[in-house]
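Removed from the display is one protein chain of the complex; every other protein chain stays in position.
Entry: subunit A
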Amino acid sequence: MARIWSRFRAVILGVLGILAVVGAWDMYKAFGPEQGVLVGETRILPRTTDLAMPHSWEMLQRFGEPVTALSGAPDAFNAVYDASLFSLGLAARGWVIGVVVGLLLALLMSGFRIVESALLPWVVLSQTVPLIAIAPLVRRWGSEIEIGSYIWTSQDSVAVIAAYLAFFPVAVGALRGLKSPEATHLDLMRAFGVGWWLTLVTLRIPASVPYLLPALRLGAASAVIGAVVAEVSIGLKGGLGRMVIDYAVAASGDPAKPWAPIFGAVAIGLVAAGAIGLLGLALRPFRLTGVAQ
């Protein structure tokens, strides 16, 4: 028993966690007040009607039913699965672009003091621009891009928007990491006459790993959100964002249906975070300090 526990502890705790959420949902639905919990005029807990909170098993059941009554319509699970892969693909593209851009910016900023002073405020400012303002712009500018035979598509726009959100934590985290080696270590490098490149590879990059991993994970979460929101914003077909809009029409008559893409988004968020976890496993030897999770 103890061996089973120690081996599958993470899995068991994970399943228990999910069960706890599901249980809380259905318990509240069963015993909570129908009109929700109000403090004054403000509702702090939702209504417990079938419209506002479908039973957990109804939402699960909905996955097995066809999306529409149209002949040949896939069941909701397949539709959500396809859409999730599509959105995850765009988020992954966005993440890769974001990580490359973020790392390059961090390298530049850590190398030159003046670049850091000039760029860092802009990096921070970039995140204050609302997504809904840049999404249509990216699509419009993108539609004018044509590189050789390659024609810009709305998918590229979504990936770029995801990258726009993902690069920020990477840039900031990597900058912090690259500057993290102690002064004595850097002095030692300098004393031995080691050049910039070798210092970077042997000291700065390994030292940055504990800062980089949480940044990469944040970036992955941002990329997923960015991809889904950008899909909503520009109406790109095929992914979860668009599915959220499409299914919202059924929110009253078929209340379990709009939850399907939400679960899809949760799933790809977990996959994205899990992928970074694997990356962290590979980079384990460099995690000298205890900063990373």
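Quick notes on this structure:
Heads up, the rule we're going with is that contacts are C-beta pairs under 8 Å (C-beta built on N, C-alpha and C of every residue); 3 or more make two chains touch, one makes a residue touch a chain; residues count from 1.
Everything below uses one rule, namely that contacts and distances are computed from a predicted model.
A chain of the complex is left out here; the name its UniProt entry carries, from "Thiamine pyrimidine synthase", "MetA-pathway of phenol degradation", "ABC-2 type transport system ATP-binding protein" or "Oxidoreductase", is "Thiamine pyrimidine synthase".
Touch with the chain omitted from the figure is made, among A:Val37, A:Leu85, A:Leu120 or A:Val194, by A:Leu85. The chain not displayed touches subunit A at residues 47, 49, 51-52, 67-70, 82-83, 85-86, 88-89, 91-93, 95-96, 132, 135-136, 139-140, 143-144, 153-155, 232-239, 242-243, 245-255, 257-258, 271, 275-276, 278-279, 281-282, 284-285.
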